[in-house]
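Omission of a single protein chain aside, the complex is shown with its protein chains in their original locations.
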Amino acid sequence: MVCGLPGIGSVAWLAVSHLQKELHAQLLAEVFSPMFSPKVWLGEDGVVGVMKGEFHFWKNKPGGPDLLLFTANEQPYSPEGQYELAEVALGLARKFAAKRVITMGGMATDRLAEQPRVYVGATDTELVKELEAYGALKLAGGAITGTNGLIFGLAKPKNIPAICLLAETPGYLSLDANAAKAALELSARLLNITVDLTALEKQAKENVDVVRKAKDLSRTFNREGRKGGDRELPYVS
Amino acid sequence: MVCGLPGIGSVAWLAVSHLQKELHAQLLAEVFSPMFSPKVWLGEDGVVGVMKGEFHFWKNKPGGPDLLLFTANEQPYSPEGQYELAEVALGLARKFAAKRVITMGGMATDRLAEQPRVYVGATDTELVKELEAYGALKLAGGAITGTNGLIFGLAKPKNIPAICLLAETPGYLSLDANAAKAALELSARLLNITVDLTALEKQAKENVDVVRKAKDLSRTFNREGRKGGDRELPYVS
Amino acid sequence: MVCGLPGIGSVAWLAVSHLQKELHAQLLAEVFSPMFSPKVWLGEDGVVGVMKGEFHFWKNKPGGPDLLLFTANEQPYSPEGQYELAEVALGLARKFAAKRVITMGGMATDRLAEQPRVYVGATDTELVKELEAYGALKLAGGAITGTNGLIFGLAKPKNIPAICLLAETPGYLSLDANAAKAALELSARLLNITVDLTALEKQAKENVDVVRKAKDLSRTFNREGRKGGDRELPYVS
Partner (left out) sequence: MVCGLPGIGSVAWLAVSHLQKELHAQLLAEVFSPMFSPKVWLGEDGVVGVMKGEFHFWKNKPGGPDLLLFTANEQPYSPEGQYELAEVALGLARKFAAKRVITMGGMATDRLAEQPRVYVGATDTELVKELEAYGALKLAGGAITGTNGLIFGLAKPKNIPAICLLAETPGYLSLDANAAKAALELSARLLNITVDLTALEKQAKENVDVVRKAKDLSRTFNREGRKGGDRELPYVS
């Protein structure tokens, strides 16, 4: 099972949503909960959408692992709701006898890396080492908050091997496609599957352009002695 | 089923309360919940009233649709409570095999329109088009918060066709009878029923008079250079 | 059943606690709830006490009504908890086939009355009139918040006749024995029981002395042109 709910830089959400689209995974189940925000929204066509979690299933070629994908359009607003949703996800993982749970997330740094590093934590040291062999860096210490972290951590007492991949992301990006790409590339290697990353790469390039322009603008402002340039882009080094 | 809980300008509540009185709909069920405010109130006669939701039933002439009306004297204070109440309403809608759910609301704008526009969202594109034919404007994008929105949106996964009518209302009116009238007129056309709107029209006229006086006062203040005029009526253009 | 939980001036709590002591009512049941504050306290003897509600039972002489008394050392901190506790109280009232529920409370005014007026609300107009005959004043309008109000109001849909007696109390007294005495005198007349009010009267007199001294002090301060006197006793007229 690969899980990715919205969080810092929407890294995990972008990665799992991309995976689902590229693999043409089938919608398996929807999760509604009073723990989501009490609101609905309208699309461009005036049709309503509601807050929910979604499980998609992807049938692999013989020999390769089938995939269960879990995402949602937001994290439950209350701590209890985050625990509840994590339990729902792990319950389905168990029902489908998932071999492994891969969760993702963003790790806020103050640099905009071209090749974001991917850090890893796991439910046991062997998994950490396996992931290090795939190019991930061991995350020695630190807390992971929210549903992504709970799905990862609560897998442990349920004896489901779980991995959390955290891709570097600068704090100011709301949709960091480049970090999502980095986390997804590593997941794909680990799962031995091929995923077309063109769409993420395109989005990532647009992000870079936007940030570059903002930086140029910021420098211009600073040169002219105006305040505010740094404050608008506090994390750009 | 026609649903209207208090919200911006109390548009939905005014519309459904008016409908219930004019149709002499019968009280069918009351909903009490610890999710309402922990308070009661006394009427002029010293008799206590409690926070609750109310379902009323109206038997139409043969051939026309019977109506289930749902309203409440407040929205539950917690998000979970709003979801819970929406589920209760939709549960009754299903029990009575309601063909359609119509919810209403106010859409805050900064103008006081004589003929407020009515925007529409729905659970599918055909419904949106049908409503456009009745004179509603498609709402392309935007979020609808609270119980009115949840009843509307959660009808979708339950396969109950649902419509949300949002009438323009200036933010500063606590009881916008004119917007309620606009939403109700459109609903009446859609339901093919006749509703006497005299009481709403009278209340709307009083609102206009109050606002006009306030505006005149505001202008006088401004001319005399006093502060505060604009702040008291921030949305009057 | 006579109910009194802590509230403004602790009027209801003082009244019911006094009634329980004077009648030597027997402890019938205790209510513990995670909705109370997460704390315990120690008495002078080092023995622990916990937050709870208590029901006491008093066996009247033949012909007179037996009494069920309900109080607690605090109101539940959450709205849901207040509803829950009200339901527990009304559940026991029903189990004991209570004929009437009397709740009490304080009504904040800005005067320190020697003879506080007692206002009344009820579940029907006949009860209001009956209480007016006993000297209470009809409270025409207004909201009653908290558990005392909920026990009163929720009795109505359960078809248990209920009364709420609100005694005038100045906002600055945390324990207004005089208001409690006024509410209790009226309850005693209504229930046709005799209650020794000496202890409450003594406490009330002490309150008056404290306030008088504070007033004198306040006047002295004011005469000397010091600030703060009025602020310390903002409600003393």
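Letters A, B and C mark the chains in the order given here, with residues in each chain numbered from 1 onward.
Everything below uses one rule, namely that contacts are C-beta pairs under 8 Å (C-beta built on N, C-alpha and C of every residue); 3 or more make two chains touch, one makes a residue touch a chain.
Note that the structure is a prediction, hence the values are computed from the model and not measured.
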For the chain not depicted, the shown chains it touches: A, C
Candidate in contact with the missing chain, chosen from C:P34, C:G64, C:G141 or C:P157: C:P34
Contact residue for the chain not shown (choose from A:E30, A:D124 or A:E206): A:D124
Which residue of A:L150, A:A167 or A:L200 touches the chain not shown here: A:L150
In subunit A, positions touching the absent partner: 79-80, 82-84, 120-125, 128, 138-147, 149-150, 152-154, 156-157, 162, 164
Contact set of subunit C toward the excluded chain (per top definition): 30, 32-50, 52, 77
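Throughout what follows, only the chains that are shown with their structure count from here on.
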Mean-CA-position distance for subunit B and subunit A (Å): 39
Whole-Å separation of chain centres (CA-atom averages), subunit A against subunit C: 55
Residues of subunit C whose C-beta touches two or more other chains: none
